[in-house]
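Please read the structure below before turning to the comments.
Omission of a single protein chain aside, the complex is shown with its protein chains in their original locations.
When the chains are written out, they are named A, B, C and D in that same order, and each has its own residue count from 1.
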Amino acid sequence: MKKIAISKLNDLFSAISKEKVLYIPADDGANQARFTPWQEGLTLTDKLNTVRSAKDLFFPQVENLVNFKNSGKAIQIIENRTEPQPFVLFGVRACDCRSFDILDRVFLSDPVDTFYKTRREQGVVITLACNRPTETCFCGVFGIDGADPQGDVTCWMDEAALYWRANTEKGEALTAALPMLTDCAEEAIDPIAAKIRSILSKLPLNDLDLTGFNRDRMMELFNSPQWEDLSQSCLGCGTCTFVCPTCQCYDVQDFDDGQQVRRFRCWDSCMFSDFTMMAHGTNRPTQKERFRQRFMHKLSYFPNNNDGIFGCVGCGRCLQKCPIHMHIVKVAKALKEDLK
Amino acid sequence: MSVNNEFQPTIVAFCCNWCSYAGADLSGTNRLQYPANVKIIRIPCSCRLNPMFILRAFQRGADGVILCGCHPGDCHYTTGNYYARRRMTLLFSMLDYLGIERDRTRVEWVSAAEGAKFAATMNDFAATIHKLGPNRRLEDLRCRKD
Amino acid sequence: MQERLKQKALELLENGTADRILGWKIGEFFYDLTPAVFKTRQEIQEEFVYSPFAGANLSKYLIAESRKGGKVAVFLKPCDSYSFTQLLKEHRIWRENVYVVGVQCGGMCDMEKLRAKGCEGVLSVGEDGENIVVETLYGTNVFPRAELLEDRCITCKSKKVVTFDELIGEQGTELESDRFSQVAQLEAMTSQERFAFWQKELSRCIRCNACRNVCPACSCEKCVFDNPGSGVRNKAAADSFEESLFHIIRAFHVTGRCTDCGECSRVCPQNIPLHLLNRKMIKDMNELYGTYQAGADPDTKPPLTDFTLDDEEPSIVHTRGGQ
Amino acid sequence: MKHDPLIPMLGVVTAIRTDTPDVKTFRVTGADGQKPFIHIPGQCAMLSIPGVGEALFSITSSPTEETYLDFSIKKCGCVTAWLHQMEVGQQITIRGPYGNGFPVDTELTGKDLLFIAGGIGLAPLHAVINYCRHYRDRYGKIDIVYGSRSKQDLVDFPEITEQWCKESGINVHLTIDNPQPDWDGHVGFVPNYVKELNFDTAKTVLMCGPPIMIKFTLAGLMELGFSREQIYTTMELRMKCALGKCGRCNIGDKYVCKDGPVFRFDQLDELPDEY
Partner (left out) sequence: MQRVGVFVCWCGSNIAATVDVEKVAEVLGQEPGVVFSTHYQYMCSQSGQELIQNAIREHSLTGVVVCSCSPRMHENTFRKTCEKAGLNPYMVEIANIREQCSWIHKNKEEATQKAVILGRAAIAKVHLNAPLTAGTSPVKKRALVIGGGIAGIQTALDIADAGFEVDIVEKEPTIGGKMTQIDKTFPTLDCAACILTPKMVDAAQNEKIKIYSYSEVQSVKGFVGNFRVTIKKKARYVDETKCTGCGLCTEKCPQKKVPNAFNLGLDQRRAIYIPFAQAVPKIATIDADYCTMLKTGKCGVCSKVCTAGAIDYKQTDRFIEEEYGAIVVATGFNPIKLDQYDEFAYSQSPDVVTSLEFERLMNAAGPTGGTLLRPSDGTHPKTIVFVQCVGSRCDDSKGKSYCSKICCMYTAKHAMLCREKYPDTDVYVFYIDVRTPGKNFDEFYRRAVEEYGVHYVKGMVGKVVPENGKLKVQASDLLGNRQLHIDADMVVLAAAIEPDKSARPLATMLTASMDTNDFFTEAHPKLRPVESPTAGIFLSGACQGPKDIPETVAQASAAAAKVIGLLAKDSLICNPCTAAPDELMCNGCSSCEKVCPYGAITYIDKEFRGPNRTTLVRRVAQVNPAVCQGCGACTVACPSGAMDLKGFSNKQIMAEVDAICR
């Protein structure tokens, strides 16, 4: 366990960013926080979390895959991917940190997505315990401990100091390069963690119970008559998807810039009406099917294929951002009724 | 880009078939010169010009877009240019509001008889765009050619 | 107010005026209301809510709801009623299947503003005169109600319910509001400043389409940006150009149809002031072509489908606004 | 730099055969003239024309063909329309193989096989049939029921009549929907024909065709006493990545591109009806 005085935070950031690009959650001037490359003068946000999740850094909204050049009957494949530079992501919350595990299960399973993989390899994740969880937090439901997040390095903060614990080799290596961190006792964080846990225990959404959302009940959940009513107000926008740290659906599109064809990958949302559109129709023709897909994926399909791990980390972003507030907690609670 | 690396703007001129395209033809018939950067796209009427086309042109690397149509009152389809006038006024105002240079877009009414006006307009517009330099505020970086 | 609406809903259901009610449904918290169709007495009694967080404009749902069998009753706030009327004008809602109950609105509250005041872990709110009392995990806070109002409500244009079958409470009037002041401020900037402003705002866009999907004017069967046949389909904000393109074209498509209900800015997860684009168009139309309020009546021609012989030339742009 | 599975390789169209008014078969090799990859019958590949789009197609040729891949493609969308107007020598991009394929070397060996195909549905089965013909001794009796709207719409008619029909141990049953002058074979829809043919139930069925055909043929086979464990089919859904990641082609918790496209009907029964 290491520590550094809060007043020295700037030195720490400065030292880290000498070697690697450092992203920290900072206010963006529009009343919200986002991960921003650190530069002299940039300070940590007071906000609990960023609006856009930390997945952006590993799975960006848009990335170029490959270029082509068509000429006559010939095609030239131009691989022009830029390898990501090493970077450090500071201030990741416990929920977002868990989301990397979920994304890993998708992108690092065979066949491995090399774009994601290299970013994961290049990125050092420094998590930060949540001093002030908010009412929309329900990470605890998924066994995530906001008082002791994972990642390459875990940090805790109180008024005086930042506490630092390296968890992995990557974390150790980074720590070794930061001499301003001084040693301290493991127990130093206990009061902080205890305080956090006492708040976590009072969170209103702790009562969310997801037992029974397993493979055996998949068909039952799928055929629930409630989907009709639940999906009724859904606008079919991609807000929940795009702020979600675990949503990873993507689209591959070509853009002809007049000289070359750029094939890029971009986020997509299963809530969008054309998500599964083919030349002769779509198998999810109404918002009901699309809405069902998103929540079934998070609550049933994903855990079925991944040792029961839910595709949700309880970050609460969709609870705050859904234009009509039809969020995963409402859906899960409604479906739970069916399983009783 | 031309050989001497001087900025050569790309200018798209949308011309209505009945007046301005004929006006452009007339300026050709009269051998009135205007810069080769100006490329004309024939549309049936100025009211056919969808704002999307203008934005598309800027996206793909145009530095200026001009719409030429019949003089108000002379539209072959009676009222087309009146609608075009309102649409373009509002569109240009919005582009201006978004901070796009006002001079990159223009509407000019050119009749079939105004070959000289057509050439003069194009010369003037091309000079204006040349002065403004490359379109940087409403461009798609993927389409940038340099 | 909520009780009066509830009673009305029950009454309409019971006397057969409507066989279902479109309203707002209670959520996990006091603020996360969801538009919902209520079919039974029980649902209404237990779940129907009308509170300062019932911001969602219900009129767009009626496009689909009015086409279903039977009759749906709906509660429309003044600004929602403008959207409703505009949709009627565009023949999108089957009027005969809708029973409209107009409701007055004292302005809706904005959770984002509460959070911006550092209120985290909000558990409940109460009203104490003109103050809002907020209980949080971390203690109690008191704020004047006016400070929590949504921006769109601060510059409310009208308290008049334009179309209704029945009204709960007093009919309101059109208000003098300075809703264009922000637009005017932008206009007064230099071109470079405006560009910087919008670049900063629009670059945050994540193309979630919430603004479009919530917008009552954006109710196309298929949006051009979703249609592969349109030639401009794009769903990713792959280049800053595409964000601009999307928002410019969207603003243009709703020009003369946008009632300035403000939903676009309310739902934007990135807090982009999208209404400033639409308001600019409204301001321009008012100044150039005479005052026009979309949705204010079912007949007036929208400015873009109309003209006069002596309209201003597009070059007028050069003489308006800042440098 | 690692090669990403999303990045395709170059292929060349070396031959184009027009099968029916809306089906063409394209022979594709790698840019080096070699077969791009080894596949299992029933697997698919992503073909693409940069700027037009990428789409998944069943590989029609048997893995036993050593130098090329064949794709029988029906014109139905913008990628296929583009493919249809290509000329020999056109380069395309290709990546694959994707999907599980038919269990030709495990569950199907030693079995009597019944292939049922409708229209372009023959394409994936074609690979299996020729694989089975190549390793004829590994399989029992082979019956093929193939139907289409008309004689002109029967894909790969010459190969069927001149090779398959003439091979011993293979019974080919062709049918068309409506009578026509130059047709002296069976007339009628595939499901009915299957029932008429009254196959014994000691067969493993491989079926592919339009949904309506599948639905009624399945019912017919049930009537004949077949069990759902005996019947395989192959699915087609919207796909972008074919890697099980983009999130489109799932049916319940199974991804068609990874866990499929070949499913047994008893497996499908456990999945939501969303296809």
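Quick notes on this structure:
Criterion: a contact is a pair of C-beta atoms (placed from the backbone, for glycine too) under 8 Å apart; a residue touches a chain by one contact, two chains touch by 3 or more.
The shown structure was predicted, so the numbers you read here are calculated from the model rather than taken from an experiment.
Residue C:224 is the one among C:22, C:224 or C:261 that touches the chain not shown. Check A:7, A:71 or A:211 against the missing chain and you find that the one touching it is A:71. Screening B:43, B:68, B:95 or B:129 against the full complex identifies B:43 as the residue touching the chain left out. Within the entire complex, the positions of subunit B that touch the omitted partner chain are 10, 12, 17-19, 21-22, 24-29, 31-34, 36, 39-45, 47-53, 56-57, 60-62, 70-71, 73-80, 83, 87, 111-114, 119, 143. Even with one chain removed from view, subunit A keeps its contact list with that chain: residues 70-72, 256, 258-259, 285-286. Summarising the interface, subunit C meets the missing chain with residues 67, 90-92, 219-224, 227, 229-232, 253-254, 257, 301-302, 304-306.
Heads up, the rule we're going with is that only the chains that are shown with their structure count from here on.
A count of C-beta contacts for the chain pairs A-C and A-B puts A-C on top.
Centre-to-centre separation between subunit A and subunit B, using Cα means, comes to 46 Å.
Centres computed as Cα averages put subunit B at a distance of 36 Å from subunit C.
Measuring from the averaged C-alpha position of subunit B to that of subunit D gives a distance of 53 Å.
Counting partners per residue, subunit A has 251, 255, 268 as the residues that reach two or more other chains. Contact with two or more other chains is made by residues 228, 238 of subunit C.
Chain contacts in this assembly follow no simple pattern; the graph is neither a line, a ring, a star nor complete.
Chain pairs that touch, as defined above: A-B, A-C, A-D, B-C. Against subunit A, in their complex, subunit D makes its touches with residues 1-10, 49-54, 76-78, 80, 87, 89-93, 237-238, 240-241, 243-250, 252-253, 270, 272, 274-275. Here subunit A touches subunit B in the complex through residues 255, 257-259, 262, going by the rule given at the top.
For subunit C in complex with subunit A, the touching residues are 27-29, 31-37, 56, 61, 111-112, 116, 118, 120-123, 136-138, 200-201, 204, 206-210, 212-214, 226, 228, 235-238, 263, 266-267, 269-272.
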